[in-house]
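Omission of a single protein chain aside, the complex is shown with its protein chains in their original locations.
Moving on, here comes subunit A:
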Amino acid sequence: MPSTSTAPAPAGSTSAVSRPADAPCAVEFASVGRSFPSERGASRTVLRDVSISVKPGEVVAILGTSGCGKSTLLRIAGGLDAASAGRVLIDGSPVTDFDSRTAVGFQEPRLLPWRSVTENVALGLPRGTSKADGAARVARLIDLVGLGDFAGHRPREISGGMAQRASLARALARNPGVLLLDEPFGALDALTRLKMQDLLLDVHAAAPTTVLLVTHDVDEALQLADRIILLGRQDGVDGSTIAQEIVVPGTRPRDRGSAELAELRARLLDGLGIDRHGQARGIESTTAIPHFPY
């Protein structure tokens, strides 16, 4: 796939039209907070004072326990929800409602059941794409996610993993400056999830867009991200904020079993409130498991 990502986005560009094709956008969260009104006039704070600066083309994973507000943060970045404090800037200009510079991969495939895979992917094309260009782009994306043989199928005729891939292709069809993924592989079985992660790495290598990935899976974050933001609550204060920030070493694709990642995994799990069982009991981190052949 041709890439023009070396050209930086012009400063102050506000619309998708003036943005060169395939150019990744920078995202700036400035003291973002979100509280929801609850019963009896009180309000419930979900996020407070989240400041993240994402470079163009960077892959940032947002990690946290369920209900910590990580999806809310992503929705604010896509203009699906509005911050109640602070603001989000994409390439220096505020996020608009359903911002056209972003594309969302939802937790569920959310495909239109009466349309074929091709027609669903085409829904993601930016407005004003010519028919021929659009068809070629859709066909290329469907091949990229490995659904070439199923282009004419309806969503109910394909498996959950395939539907999720179609959904990813639809988000990519929008040629987004920022790709927002909300636990996109969360509902898939463990093995399909690993394949999807590799697919996402391939996609990112082919067209290096900025990616914000929300997940509760530590390994997924370590495998995919340049940087991991761990959201968490402090004792006695409402609302999650940044609890840890980790720059993941090495280049992708990473060895899922490396010792370096294992240490980071343990730290992140610790931040998520999961005990490091071995160390807590003073057990040394050596293994007695024999290697094959026995």
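In this section, a residue touches a chain if its C-beta (ideal position, glycine included) is under 8 Å from a C-beta of that chain, and two chains touch if they have at least 3 such contacts; residues count from 1.
In this text, contacts and distances are computed from a predicted model.
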{"item": "Complex member absent from the view - protein name from UniProt, among \"Zn-finger domain of CDGSH type-containing protein\", \"Dehydrogenase\", \"Sarcosine oxidase subunit alpha\" or \"Sulfonate transport system permease protein\"", "value": "\"Sulfonate transport system permease protein\""}
{"item": "Contact with the hidden chain (one of A:Arg34, A:Arg137 or A:Arg170)", "value": "A:Arg170"}
{"item": "Residue in contact with the excluded chain [from A:Val32, A:Ala103 or A:Val248]", "value": "A:Ala103"}
{"item": "Selected residue (touches chain absent from view) among A:Gly57, A:Gly134 or A:Gly160", "value": "A:Gly160"}
{"item": "Touching the absent chain when the full complex is considered, from A:Arg140, A:Lys195, A:His216 or A:Arg233", "value": "A:Lys195"}
{"item": "Hidden-chain contact residue, picked from the options A:Ala82, A:Leu123, A:Ala205 or A:Val237", "value": "A:Leu123"}
{"item": "Absent-chain interface as seen on subunit A, which is shown", "value": "78, 80, 98, 100, 103-104, 106, 108, 110, 112-114, 123-124, 126-127, 146, 149-150, 157-162, 170, 174, 189, 191-192, 195, 292"}
